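Missing here: one protein chain of the complex. Every other protein chain is in place.
Going by the order they are written in, the chains are A, B and C; count residues from 1 in each one.
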Amino acid sequence: MPITSSLAKSSPAATPSGLNEARGCMQVLYSAVRSETLKRASPLSAEDQCLQSMPDASPTKWHLAHTSWFFEAMLLRPYLPGYRPFDERYFYLFNSYYDALGARLARAERGLISRPSLDEVHAYRRRIDNDMAQLMEQSDASLWQRICPLIMLGLNHEQQHQELLLTDIVHALWRNPLRPAYLAPADQSPLPKGHAREPRWMDFPGGLAPIGHEAGGEDLFAFDNETPRHTVLLQPYRLCDRLLTCGEYAEFIDDGGYAQPRFWLSDGWAMVQQQGWRAPIYWSRPDGAREPEDWRVYGLNGSLPLAASEPVTNLSFYEAAAYAEWAGARLPTEFEWEAAAADPRIDQACGHAWQWTRSSYDPYPGFRPTPGATGEYNGKFMVGQMVLRGSSLATPSGHARTTYRNFFPPAARWQFAGVRLAKDGKS
Amino acid sequence: MPITSSLAKSSPAATPSGLNEARGCMQVLYSAVRSETLKRASPLSAEDQCLQSMPDASPTKWHLAHTSWFFEAMLLRPYLPGYRPFDERYFYLFNSYYDALGARLARAERGLISRPSLDEVHAYRRRIDNDMAQLMEQSDASLWQRICPLIMLGLNHEQQHQELLLTDIVHALWRNPLRPAYLAPADQSPLPKGHAREPRWMDFPGGLAPIGHEAGGEDLFAFDNETPRHTVLLQPYRLCDRLLTCGEYAEFIDDGGYAQPRFWLSDGWAMVQQQGWRAPIYWSRPDGAREPEDWRVYGLNGSLPLAASEPVTNLSFYEAAAYAEWAGARLPTEFEWEAAAADPRIDQACGHAWQWTRSSYDPYPGFRPTPGATGEYNGKFMVGQMVLRGSSLATPSGHARTTYRNFFPPAARWQFAGVRLAKDGKS
Amino acid sequence: MPITSSLAKSSPAATPSGLNEARGCMQVLYSAVRSETLKRASPLSAEDQCLQSMPDASPTKWHLAHTSWFFEAMLLRPYLPGYRPFDERYFYLFNSYYDALGARLARAERGLISRPSLDEVHAYRRRIDNDMAQLMEQSDASLWQRICPLIMLGLNHEQQHQELLLTDIVHALWRNPLRPAYLAPADQSPLPKGHAREPRWMDFPGGLAPIGHEAGGEDLFAFDNETPRHTVLLQPYRLCDRLLTCGEYAEFIDDGGYAQPRFWLSDGWAMVQQQGWRAPIYWSRPDGAREPEDWRVYGLNGSLPLAASEPVTNLSFYEAAAYAEWAGARLPTEFEWEAAAADPRIDQACGHAWQWTRSSYDPYPGFRPTPGATGEYNGKFMVGQMVLRGSSLATPSGHARTTYRNFFPPAARWQFAGVRLAKDGKS
Partner (left out) sequence: MPITSSLAKSSPAATPSGLNEARGCMQVLYSAVRSETLKRASPLSAEDQCLQSMPDASPTKWHLAHTSWFFEAMLLRPYLPGYRPFDERYFYLFNSYYDALGARLARAERGLISRPSLDEVHAYRRRIDNDMAQLMEQSDASLWQRICPLIMLGLNHEQQHQELLLTDIVHALWRNPLRPAYLAPADQSPLPKGHAREPRWMDFPGGLAPIGHEAGGEDLFAFDNETPRHTVLLQPYRLCDRLLTCGEYAEFIDDGGYAQPRFWLSDGWAMVQQQGWRAPIYWSRPDGAREPEDWRVYGLNGSLPLAASEPVTNLSFYEAAAYAEWAGARLPTEFEWEAAAADPRIDQACGHAWQWTRSSYDPYPGFRPTPGATGEYNGKFMVGQMVLRGSSLATPSGHARTTYRNFFPPAARWQFAGVRLAKDGKS
C-alpha cells in the first residue's frame, strides 16, 4: 500500500510541508478505508443489515456505526475543540466493550436496533467523516503527533470490522432456510475442479528467531499485542507449503473423523457431542448422500458444490487440531509460523484463510497495553483464546502482516479459518 | 359490523342472487380486514418490521406473511383449481404451529428472515388477495358452503394477528434503549389527569347461566373453543363496574406489593424473584424516585407519564392475582364474566383491556376441535394457560364478543391485559 | 380406620373423659402415622436417604426431618410453653415452602445435607415425638380445640410425604445405572400374566352434583382445597370401569403414539421432542427390541418384565391425554370423577394409581385458604397444575377419600399416576 509508505516517510514534525504531506496521505488512506466498509455493506438491504444471528456476531449496521463511534470516542471527543455529538445516545449504543468509556448496549441485543435506521447511520458516518477531516485539517504538528497513531488505530480497527462484517453476515444469511447469497457468483465460470497438488514439507532449522513487530520497520502500524519484539528459541520443525484443502478435509470426515474421540481434544469432543458436529459448520450433504462430491459448502456466494482444491475454511480450532492429529501431524506454533512466513517456499501465507496455531493467546514478554481506553483493545482478551496467523480472502488489502496476531476462542467456527500443518523437525 | 349482518342474512344456497350477495359481502369484509393489517404496519420501517424481541413475539413482516399463508394453506391449496404457489418455500417459513401441514421454521428464528424482503412479502399478500378473489368469484353454492366458514376463520385469524402485531412491536421497540414510539401521540392534547371515579360493586345472583357461542345467534362467527354452548351453575358474586386503573395499581406497588410473598401465587412469586419484577413490564421510575407521579409507562405512543385514571394493562396473570389478593378481592371466573358482560351496569367490558380471569383454559363439556388442520387452532393449547375475557384498545373493531375466550400463559406480560375485580356474593 | 371414627365421636369439650378419650385416640393415630414413615425409610441405607435426583424430589432424610419440622413449626413453637428447639438451624433447613416462616434452604440443595446425619435426624424425630406427646398430654379442652385440627393436618401432611418418599426414592435409584430396587420382590411368585379383562363403559346421567368435602360428614379431615362444598352441573358422561393397563398403553406406543403430534397437546408434544420421550419414564426395551413383551418397567421392586394387566402408572398428564386422544376418548373432569367415585360399578377408584383429570387445579367457588402459615399449604399452588383423583399403591392406608384433590404439573412423570378414560354421554 504505497500510501502508507508515503505516510511513513513524511516528517510532520520537521516542516510545515511535511505536516501537509502527512495530512494529505492520511486523508487519502482514511477515505479509502472508510469507503471500503460501505462497499462491503452495499449488496445488503436495510433488513439484512439489521440481523444478528448470535451474540458473537453483529449486524452490518452496527459495524457501520461502531467503526464511526471509534473515531468519535478516541479522536473527536478528546481532540476536536467544540465537538458536538451527532447523537449523544449513540455513545451507549455503539460502544463495543470499552469499560473505560461507560455503559453500553448488551452484545446480544444489537439485533434489536431497528432505530437508528440505516439512513441515520449513514448520516452519522458522514458527520464523523466531516469532523475527522476538520480535525486533521486543524491539527498542528504537536497535535498530529498525538492523533496520527490513533487515526491509524481507528483505520486498522475498521479494517478488522470489514472482515467481521462479512463473516457475520454469512452466518446470518446461512441461518435463513432460503440460504440467500451475500453476493451471487460474479459469472458463470466453472468452479475449480480436481484436487490440489500434493503438499510438500519444508524444513526449518529452528534456533533463535526474532518475533513481533519492529518499531521503525517495514510495517508502519502494528497492534500492541504484537509487541515487544523479542527473541524466541525454536526447535527444528517442518511446515506444509500450502494450506489444507476441502478435498483433504472431506477424507477426514469420511474416515470417521467426527465419530472417534481419539483425534480430539477433550473440550473439542464435548462440542462434537453436545452440538452434534458432523462436518464444518457450512457444509451439508443431502440425507443419505455419502460421497465427497455430494458436499455443498455455503459461503459468500451462497451454497456451492465443494471445491476440492480450495483451502478449507470455517473450521474451529478443535476441528483443525483433530484433523492434524488424524493426519499424524500437528498445528504450528505462532512462532514457527512467523519465523517461516516470509520464506518463499511457503505458499498461501496470506489472503486465503487464517491459520489456527497451537499457541494460546498469551502476552509477549514485557507486553503492556497502551494507556487509556485503547488499552482495552487487545490485552484484556489474553485468556481462553487461540492465535491465528496469516489472513483470509475477507481480510482487506493492506491489513495483513507476518507479525499479526488474530485470536478467537477455540470453538469459533464462523471465521475464515483453516489449517497449515506442521511437524517436528529432526534435531 | 353491518357487513357481517348482511352476510348472516344472505342465503347463498337458496338462490343465485343470494350467493352473489354473500360473495359481495365477503369481498367487502375481506378487503376491510386485509387492509387494516397493512395499515397497522404502515408506521414501521422495513427494519422495524424484521425485529423479533423474544420467541413469543413475531416480526411484523412475519405477521403479514403468515396471515396470507393461512389463506393459502386452508383455502387456495385445497380449493383453487390449478393454484400455483407464489413461492413453495413460504409454506415452510410462514407456518406457525400446524403440525398437520408439515415442518416449519422454529419460532425463535423468525427474526432472522431478512429475506424475503418486505417488498416481496407485500407482493405475496397481493397474490394471495388476487387468488382469494378468484376463488370467491369461481365458487358455486356447494363450494361456498365449504369455504365460507374457512374464509371467516381466516379473517378472524388475521384480526388476532393485528392485535399481536401491535403487542409484539411494542415489546420490540421497548427493548431498544432509545425507546422509540410505534406512533407519536397524535396531538398535543394533554393526557387525562386526576383519578378515576370510585368503583362500584355490582351484585349478580348466580344460578344457571348459558355459556358459550350460540349457533345461529347474534354472532355470525365464533372459534371452536367457545363451543358447545352449555349451562353452568354459578354462586352469587359481585363484579367491579370498571377496570382497575394505573393509579390504583401504583398504590399496590408503593405498599410493597412486589416485596411480600403472601399476595402471590407460588409460581408468581418465583417469577418476581427470578426476573426481578418490581412493577409492570413497561413501567419505569428514575433511580431514587419514589412518588406515584414519577412513573412513566411505555406503550404504543412511546414513554409517557402515568395516567392514573386509565386502565392498567400489560399485567401478567400473576400480577393481576396478586393485586386482587392485596385488595381483598379476587379475579372473576370466565363464567361469571360472561354471564355479566352484557349487563348495562358493567363498564369497559370491551375495548380497553383484556381481563384476566381465575379460570384455566380448559375445554368446555363436549368440546371437539374442528376436523383437519384448523383443529389445531385452539384445542391443543388447552393446558397451562389462563382465560382472558373482553378485548383491548388494540383489538380490531368487530372482533370482540362476550363469548370470546382469549388465553395466555400466566407469566405473559406483553399483552394489553388488565384486571376487573370480583368478590363472592351473599348466598 | 376405626381410630378416626372414635376421634370423630369423642367430645373433648364436653367432659374430662371426652377429652381424655380424644387425646388417647390421637396418640394412637399419631404413633401409627409417625412409625409408618420410618418403616418406609427402613429398607434404605443412610447413603440412599441422602440422595436428591432432581429439584422436584427430596431426599428420604429430608422427608423424615421436614415432617417433624411441620409439627415443630405449627404446634410446638406456638403452643408448647417453654419449648426449646432441638436445633435452631433445622428451622431453616427443613422448611419446605412456607414464606410466612422465613428463609429456607433452596429446594435443589436438599441433596447436599449430609449433616445432620441420619442418626441426628432420627434423634430429632424422637424429640419432636416426645414434645408432641407432652403437648397433647398438657392440653386442656380449650387448647385441644385449637391444636386438634393442626395435629390432624400434620398427620395428613406426613402421609403425603410417605407417598413422596417412595416416588422420590424410586426416581433416585432409577438414576443409578445399577438400577437397584427399593425393595426386592417379596417372593418368587410369578408376576400376573395375560391381559386384563375388557373394560366396560358405565353411563352417568349428569345433572346437579354436590362436590367437595362436607363438614361434619363421613370424613373427619379434609384439606382446605376440597372446600367449600358446592353444586356443579354435569352433562351426561361415561366412565371406564377400570384403569388403563400397561398392555393397553404398550399398544399406543407401538402404534406410533410418541411419533405423531396429532394426539398431543402442544406443550406435551414440545416435551416429547425436547426430552426425547419414547415411552413412560420407567419403561425400557433393549436396543432393537420391538415387541410389547420386551418392555421392562422399573418400580419399587426394581426392573421387572411388563405386567400387561396391571394399571399403567408414572405417566405425565400429557401422556395420559395423548393416550385418550388416540383411543377416541378423553380424561374425566375432576367433578365427573368425584360424582362417580362411590358408584359400585367403578373399580380401582383408589389404591392403584392416581388418575389424571381434565381439570386444571383452580379454586372452588368461595375458597379461602386457612388463615396463617397453614394457608400456604394448598392455595398458592392453584395455577399451572392439573388435578389427580383417587389414590395409588403408595398412598398410606386411610389417607384417600373421594373428595381428595391431588395436583401436579402436567409434565410430572415420577408419580404413580395413571388413567381412567371417559367419554361424553348421550344427552
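By our rule, a residue touches a chain if its C-beta (ideal position, glycine included) is under 8 Å from a C-beta of that chain, and two chains touch if they have at least 3 such contacts.
Here the structure is a predicted model, which is why all the values come from computation and not from measurement.
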In the full assembly, spell out which visible chains the left-out chain is touching. A, C
Given A:Ser31, A:Asn130, A:Gln145 or A:Thr231, the residue that touches the chain left out of view is A:Thr231
One chain is left out of this view; which of C:Pro81, C:Pro177, C:Gly288 or C:Pro371 touches it in the full complex? C:Pro177
Full-complex touch with the removed chain, picking from A:Leu38, A:Ala100 or A:Ala184, is A:Ala100
Residue numbers in chain A that touch the chain omitted from display: 97, 99-100, 208, 230-235, 261-262, 264-269, 317-318, 321, 333, 358-363, 365-366, 380-384, 386, 410, 424
What is the set of chain C residues that contact the non-displayed chain in the whole complex? 45-51, 53, 89, 92-93, 105, 109, 111-118, 172-173, 175-178, 180
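Keep this in mind: only the chains that are shown with their structure count from here on.
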Keeping to the contact definition above, tell me which chains border both chain B and chain C. none
For chain B and chain C, let me know how many angstrom lie between their CA-based centres, rounded off. 38
Cα centroid separation between chain A and chain C, in whole Å? 60
Centre distance in Å when chain A and chain B are each reduced to the mean of their C-alpha atoms: 47
Going by the touch rule set out above, which residues of chain A reach two or more other chains? none
